[in-house]
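A single protein chain has been omitted from the complex, and every remaining protein chain is retained in its original position.
For chain A:
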Amino acid sequence: MPSFDPHLPISNAPGIEGSRIHAYRVSDFGPFEQSVAFRLEDAIDLSTSTVFNSAKASGQAVSFDPLHIATFDKSTTSFNINPPAAQVESQRLPLEKNQQLNLVSISSGNTENWGESNMADASPRTDISTDADTDDKNLGFDRGLSIVVAASDSSDRSKDKLDQKTLRRLAQNREAARKSRLRKKAYVQQLESSRLKLTQLEQELQRARQQGIFISSSGDQAHSMSGNGAMAFDVEYARWLEEQNRQINELRSAVNSHASDAELHIIIDGIMAHYDEIFRLKSNAAKADVFHLLSGMWKTPAERCFLWLGGFRSSELLKLLVNQLEPLTEQQLVGIGNLQQSSQQAEDALSQGMEALQQSLAETLSSGSLGSSSSSGNVANYMGQMAMAMGKLGTLEGFIRQADNLRQQTLQQMHRILTTRQSGRALLAIHDYFSRLRALSSLWLARPRE
């Protein structure tokens, strides 16, 4: 008579091969000729699929081929079996804490044959719940425990379990394969677009070189790689600088060789037209990438120090020029003075507008997500905020345009106030000033660092 649950008739059955249990080892288990020790993975698998169904506690003997094993009651039972005398494979079973297993106990029909131990022994780790009303226990297996887990009560169930496991594995494989294919596709697409970009760049480089521009190695232009608009502008600007250098040299030699006003006039007109060109280029660039212009990354570091709304400050330039342009007539002095004041006032007005824009943008982005309670309300709120913020960002282009207009018109006004020769000297002075700033930048970048 089994010393525990009398409702579990057990019969010894040899030939476990007939069962569909995975890889178990047969070892001496006292009188029980074989033990069924599942491999861990299977045990864990078993835990996730409710393979084990509990039979009624009424003690139906569910026949298992070939083991007759009855399951416990519907309540899950955790049992730690460590029959000292049994030579059960000791395995680590890292089951999760709250894993619930419906386990089946193997009971021997002949406890007296259960080695020296009695299953009902109060060995501290023997904890077979014989209580049919055991509440669901967490499994909480210790690592060093050996577990003997019996198969389900029917071969069908084990078949289900196997199929489920296999099915799941197959599904996972399919998923992994799919993901791998997608990754590969994305990678290939990336390669294609990179190749395209590379060809474009090569063409551009070729064109630029043909025009006699010195293109340094990619290092210099790394910072302007922020999209086509930015890079295109940088290239155009470099070209523009080259041309301006040429024109200024022509002007300088004309001034030094005391060329006539008429000759100077022609050269100066060319230079003024060339200034118009850069403002036109900037206008296009502002449409493509306003932030690139605002960042000043297309200028050298020292120039960037003085950056105002994407360029130089006309009022400052005039201040610098006044001293170098003497002698000026009274009228010219007044004119230049007024021009300086007007440009200053205009710059201040634009600066204030920019500040208002910043404040407005900040307010838009920070305004309450506290108000709305519903999540859909929050989303709508967020999107509304973003839409508004987008609108405000759009006005930046307008500000840069006005700032450039200011610069362009200051130059034109200055040209009108001054005589030809004075204009010539002014343009040389402006160019020299910026040249020195650029040279300073180069020196700075090349400075020895400890």
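Just so it is clear, contacts are C-beta pairs under 8 Å (C-beta built on N, C-alpha and C of every residue); 3 or more make two chains touch, one makes a residue touch a chain; residues count from 1.
In this text, contacts and distances are computed from a predicted model.
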Of the options "Glutaredoxin domain-containing protein", "Septin", "AP complex subunit sigma" or "EIPR1 protein", which is the UniProt protein name for the chain that has been left out of view? "Glutaredoxin domain-containing protein"
Which one touches the absent chain: A:Q206, A:Q352, A:S367 or A:S442? A:Q352
Decide which residue listed in A:Q164, A:S295, A:Q324 or A:S342 touches the omitted chain of the complex. A:S342
Among the options A:S295, A:S360, A:Q385 or A:T420, which residue touches the chain absent from this view? A:S360
Out of A:G270, A:P301 or A:G398, which is the one that touches the chain we can't see? A:G398
For chain A, enumerate the residues touching the unshown chain of the complex. 335, 338-339, 342-343, 345-346, 348-350, 352-354, 356-357, 360, 391-392, 395, 398-399, 401-402, 405-406, 409-410, 413
